[in-house]
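With one protein chain removed, the remaining protein chains of the complex are shown where they sit.
Every chain is named by a letter (A, B, C and D) in the order it is written, and numbering of its residues begins at 1.
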Amino acid sequence: GGGDESEGDGDATVKLTLSQDVDTLLPMDSNVSDNISVLDVVYDGLVRYDPKTTKPYNYVAEDISSSDNTVWTIKIKDGLTFQNDEPVDAEAFARAWNYAAYGPNAMGNNYFFERVAGYDEMQGEYEEDDEGNVTVTTEPTAKELSGVKVVDPQTLEVTLNGPFAGFATMLGYTGFFPIAQECLDDIEACSTQPIGNGPFEIEEWDQGQSLTANKWDDYSLEETPDFSRIEWTEYSGDSDWADFEAGDIDASFPPPAEWQAAVSDPDLSSRMVEGPGAALSYVGFPMYLGKPFDDVEFRKAISMAIDRDTIIEKVVPGRFVAADSWVVPDGVPGGVAGTCEFCTFDPDAAKAALAKAGGWPKDKKLIIHLGEDPESEAIFKAVGDSIQLNLGIPYELDPTPDYFDRRSARDFTGIMRANWFPDYPLNENYLAPVYASGDPKEGNTNFGYYNADFEALIQEGDAAPDLETAVTKYQEAEKVLASDMASAPVAFSKNVMFYSDRLDNVVLDPFSGEVKLRLLQVN
Amino acid sequence: MGRYITRRVLQGFLTLFLVMFLLHLLTTLAIQLNGNPAQAFFGDRTPSPSQLAAVETRYGLDDPCYDQLGNPCIGPFVERLGDYAQGDFGESLRGRPVTDIVSTAAPNTLRLFVVVTITWLAIGMTLGGIAARRRGKASDHGIRGLSILIDALPIFVLLLVYKYIFSVPLSRWAKDTFGSDSLPALLFKPSFSPQHAWATLIVPGILLGLAGSAAFIRLVRAAQLETYNADHVRTARSKGLSERHVSRHHVVRNSAIPVVTAVGIVFTEALAGAVITEGMMNIYGMGGVLWKAVQDSDVSVVIGVVTLLAAVTVVVMLVVDVVYAALDPRIRYE
Amino acid sequence: MTSTDVVLEVRDLAKFYPVRRGIVLKRHVGEVKAVDGVSLSLRRGKTLGLVGESGSGKSTLAKVLVGIEKPTRGQILVDGEDVSNLGRAERRELRRHIQMVFQDPYTSLNPRMSVGEIVGEAYAIHPDAVPAGGKAKAVRELLDRVGLNPDHIHRYPHQFSGGQRQRIGIARALAVRPKILLCDEPVSALDVSIQGQVINLLEELQDDLGLSYLFIAHDLSIVRHIADEVAVMYLGRLVESGTDAEVYEVPSHPYTRALMSAVPVPDPSLRDQRREIVLEGDMPSPVDPPQGCHFHTRCWLAPLMESRVDPAGSQSRSIPTICRTESPKLGALESPDHLAACHFADDVSAH
Amino acid sequence: MSDPSVSALIAEETQSGVPSRSLWSEAFRTLRRRPDVILATIVAVFFLLVALFPFLFTSKDPQRCDIAESRLPPQWFGGEHPFGTNAYGCDVLAQLVHGTRPSLLLAFIVVGVSVLIGVTLGTVSGYYLGIVDAVVSRIVEVFLVIPLLLAALLLLSLFRNIDLGDGPVSTIAQPAIVLTMFAWMGYTRYVRASVLETKNLDYVTAARVLGASDLRIMVRHVLPNAIGTVTALVPTAIAAVIGTEAVLAFLGIGVRPPAVSWGIMIEEGSQWFTGGSEYLLLFPLGCLMATVLAFVVIGDNLRDALDPKLK
């Protein structure tokens, strides 16, 4: 401990929380908000994002440019090193990307490299039988991405499969961080004791309990905070609020029942930051089942029967805002509020729409499938109640631990709670990965949705000469979704944090909702 | 006596083997019925078949028997036994060695259980003893009523009330009064701290122990009552010994036998309480690890951890038997 | 003794309980020789009293006879027929001929069954044994027979006194109309004032039904009272047997003598005239009985005999070699039916 | 006393001092005189009635929840929501009333089945000993050693895909199976010990001498002795299951929402306890405690009343 007796400037310790689920600190493998927030101070990416606008700006990269949005040239700043003195050069990025993209390495961020030329050769071929069991038929033919070329130590050339205007936007994401050779040599050690190039070095990770990081004295870039040590305590669930109240940690947010008390406490609420979140919770429909799910009127009925505002206020206050669009309106290029016409609560219209859709079979229960997460269970119980109350459809919750498995196996018999958390700040990321499939017969895996217009607009966007045009195209694609009611958006996450009186300049990352450590000040 | 212990040890091994086999069967069946646990590895993402296959291979889930419903998968089981024999307990789906997980989590849970056991015995012996001595009086009825209330009060309610209503003000008060690293401040800390494992485990342990103490109160009371009515206690009284002496040397000692036996049995039952306590007090322990592992179908962790827990339980039962024998010469000289 | 006379004959019967030890597989390390070569015969309509110290094997013998323990060796002949050669059904049939009355009136009746159920259970087990007139009538008659109120058929054992319970036990045994009744200390748990009632009932039943009794008891006075013949057991073996007059008046084994003299006589005026022989120590363990004569370790006579056998060592008060090495045969004395297993049987009465 | 001269003459006395009563009726007679038992019985019967005829106690549908009416405080009798509403706007009274059935049904099923298993195995192993006993003992130990919650989760994952429909039994089927699997060992040990004690009693020997079969001896003689005390344990066990259900609900593996049970209500209530809606926890907890208390009181007294040693 000892963080309370505030040592002089630059000597302070920040005490934060970390989810117990964090199990690796390998950038190629880390894609949950908690790892990301740790890696954010341990590694520097090619680009970093503006905390307000989420616009990328070059950081490790000197310059990123492309003439055709297919071949990208990345210039890397000179003289940067890893914490073990290895240089941060083009090779450091190339080796990281190759490792991540190689299928058998089973890295969590493997799919990020789908757009890079040569990705497919690194996956090999596989067969999947009816039960979803996989057998390897062909081993991967390549171990390196043909699209990634180290031109010289400071220059990297990346060739994509096709044009993608948003490529530079992706590059600040953990999946694109560089890796030291020493790390690759002993990947297991490195996943718990990373060798980064950022302002902090991991001191010790007592997995499941705590993680500490100290300032790296040789850090040469500008974005580094003035405190010297970060102590993360790992928590399971939201059991950290009491510790915050007792003064044992510096930032936290309350469980729903405590929300009212917290915001009405003038002292506490003066130390609260809020910001828009990036995640969308929505209702997915198993359109592959046919009637009534493939009927747009039915989907509208469900959507309009949900009293989003009240549900959020009563069940999960402070942590969500009602959603009326498919792309988060704040902070993501192309996000606009109100694209969903039928996302407003209107029981009468809902009933009418249901009638138009032919009603709901009597005595049959509407199953709501969802993962085993208390928060979404709470929200979707209320969603179910709303549907039952306003449409007279009895429902049943089916929380299941292997939700994703079953969803991709199309094992669901009712509507499902779905959640999308973007990987990079672009409206495209809310749309293409979720609804596009290019498979007119089966539709996308999860819902069985297919709309040729939508697919076309996405492709046009990808191929657009610049980001602006691309974003517009994607916005048009969102409109197609809206008219199809491809899903019913329910709530966007909202980032909230209460912080101790030792902290200042607390800014939340719009993506992860975590405190932006590099901006944080401690007094 | 030696022979007795040897036999119990052998029986313990047999039990462990059976537990492992049963778990193996159950987890195998779970995989066969519910599909691939490797999926858990990818969380929200839909992995490409290549990645799935890689993970399967890496964690030994690629044996075709896992695809055949009803196949007991003896092969992998034998393999696992072989690995265990060589001290290799496998890795979690995330590649963390099971031994590593256990060596972090087990000490916390064991500490918790030590506190719990002490609480059981202390509360049980004190309250149960008083109730037995004052049988039929108001204090007896009061203690019996209390024990029932304790029984009816779910552990999480107890923890919740403590954590949100008592621990925050107490902890603030202790920090202000004694300093932030003082023992009282640590005692009342709302959650566990690995740096001060013992101090921060005492209150959760006591609460968990309290929740299970009802059975002990009643057990001690019953055991002591029976002993109070025993002929040999009458003999001791006829020697003109003080009631305190009689109760110390003739009642408590003799009635300890069923109580000690109960410690062994209740031990595993406490684990469910431990999951909750660990979750709410943020203790990284076996309960939580196991909980998560089962949810993720993390076979290696499940089997490894449960085997370890079973081993601990078997050892506890063995110790109980030995203590039992030490307490009761009739067994000792069997 | 003609064979038709004899309803039950036992030849060289033995029952050993194995003593097992071991960690996984139990090894056989020895045996409790509870009954070790007993031969006796019970005459029709007569009572054979069996006495001996606790642990001498009396109950074991009874259990073997009623068939709930298998004999280790030896033969049991009922009406001249060897029971061990019988098939299952016949053995079952035979069981009905030998019934048992138990010592403890509190544990010998199932507390959760009514008297009617207890006595009628025999008919539930052997439906063919139900007499004409039906089960209920038969039970009432039995209760009446043993001197209980037939209207109490619905009562439970705990509502009866010890003596009454013993009657219920007798009624249960009589239900299947046995020829032989094994009474294992049927009165030793009862108060003196009640004992008489049960004994008298037993005698009455014998007269009326022609039953034969094997009457096991500690209490030699009761055996004296009821038995026509007496057998004395010590450590699994018979040491003396004969008619009641022979054994009581001319006890010919030092153990029998000791047993008799230990019985207190309820007459204070005789207090100082009686010469008590108090045996030293306890009966040895049947797992490891002494060599030779089983009784030699506690024998009061043997040291006296030593001086006669070996006058030189008279000071030593040691045991004659023959007692220590040779186990005495049950030999006939002055009458062919009076047998005693002592090397110095003839000298016993002299002392 | 009847005419003494008559009774003096015959050996058998028609004495009237002891009325004709079985152990059980005598136990009931003792219990009837205790005010705490009467009170406990009233409570237990009340909740049984609630479980059997929920519509007598509320006219509301516990599943009909209007989020707009979330967390209305109790309005007591006369109001629309006497016990208020929960976070989802469901009527608390209606939920309590309808939650009684799953809670009690679960308890009865679990205790009933585990007593059945425990008694059977205990009897057989105590009676035959030897190999049967060795096998049963090992099974008992294996189940003692495996943590309940682990099995709960594993079994849940196994039966997850099996649709049981939604009758009152099937909503509690999963917790029932799990709890049963881990509740029988106590009875087995108990019955085994009792059988060991009983089987050498003279009345069992007597039955054997009469030629009774093993089955008959077990069922008629050995078992009843054990079962008496086992039945006295039943109320306490029922109480324990009701309590455990709450714990399972907390862990998310008990009865599933939107089905209601006391356990679920307690779990939900505990979330809002500190947020100013104490009643959400206190009502179901009160019901749970009252029931548990009632059953334990009945159980304790029944045990005392049936125990011949305490007579």
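What we mean here is this: a contact is a pair of C-beta atoms (placed from the backbone, for glycine too) under 8 Å apart; a residue touches a chain by one contact, two chains touch by 3 or more.
Here is the rule we go by: contacts and distances are computed from a predicted model.
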{"item": "UniProt protein name of the chain not shown, from \"Molybdopterin synthase sulfur carrier subunit\", \"NADH-quinone oxidoreductase subunit A\", \"ABC transporter ATP-binding protein\" or \"Acyl-CoA dehydrogenase\"", "value": "\"ABC transporter ATP-binding protein\""}
{"item": "Sole residue of B:L61, B:L93, B:A236 or B:V275 that reaches the chain not shown, by the stated touch rule", "value": "B:A236"}
{"item": "Touch with the omitted chain, as defined above, among C:V35, C:L205, C:L220 or C:L301", "value": "C:L220"}
{"item": "Sole residue of C:P71, C:G163, C:P178 or C:P254 that reaches the chain not shown, by the stated touch rule", "value": "C:G163"}
{"item": "Option touching the unshown chain, where C:G87, C:P127 or C:P268 are the choices", "value": "C:P268"}
{"item": "Interface residues of chain B (partner: the chain not displayed)", "value": "230-232, 234-243, 245, 249-250, 253-254, 327-330, 333"}
{"item": "Touching residues (missing chain, whole complex) on chain C", "value": "53-54, 161-164, 191-197, 199-200, 203, 218-222, 224-225, 244-245, 248, 258-271, 276, 278-282"}
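The definition used in the following text is that only the chains that are shown with their structure count from here on.
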{"item": "Approximate Å spacing (C-alpha centroids) for the pair chain A, chain C", "value": "90"}
{"item": "Centre-of-Cα separation between chain D and chain A, whole angstrom", "value": "48"}
{"item": "Of all residues in chain B, the ones touching two or more other chains", "value": "34, 164, 295, 297"}
{"item": "For chain A, residues contacting two or more additional chains", "value": "258, 372, 401"}
{"item": "Residues of chain A touching chain B in the complex", "value": "1-2, 4-5, 20, 23-24, 31-32, 103-108, 110-111, 123-124, 126-128, 131-136, 140, 188, 191, 206-210, 233-237, 239-240, 242-243, 245-248, 258, 372, 401-402, 404-405, 408-409, 419, 421, 445"}
{"item": "Partner chain C, residues of chain D touching it in the complex", "value": "10-12, 14, 18-23, 201-203, 205-213, 216, 220-221, 224-225, 228, 308"}
{"item": "Footprint of chain D on chain C - complex, ascending", "value": "63, 66-68, 92, 95-96, 98-100, 102-104, 107-114, 118, 121-122, 124-126, 147-149, 152, 154-156, 158-160, 164, 167, 169, 172-173, 176, 197, 201"}
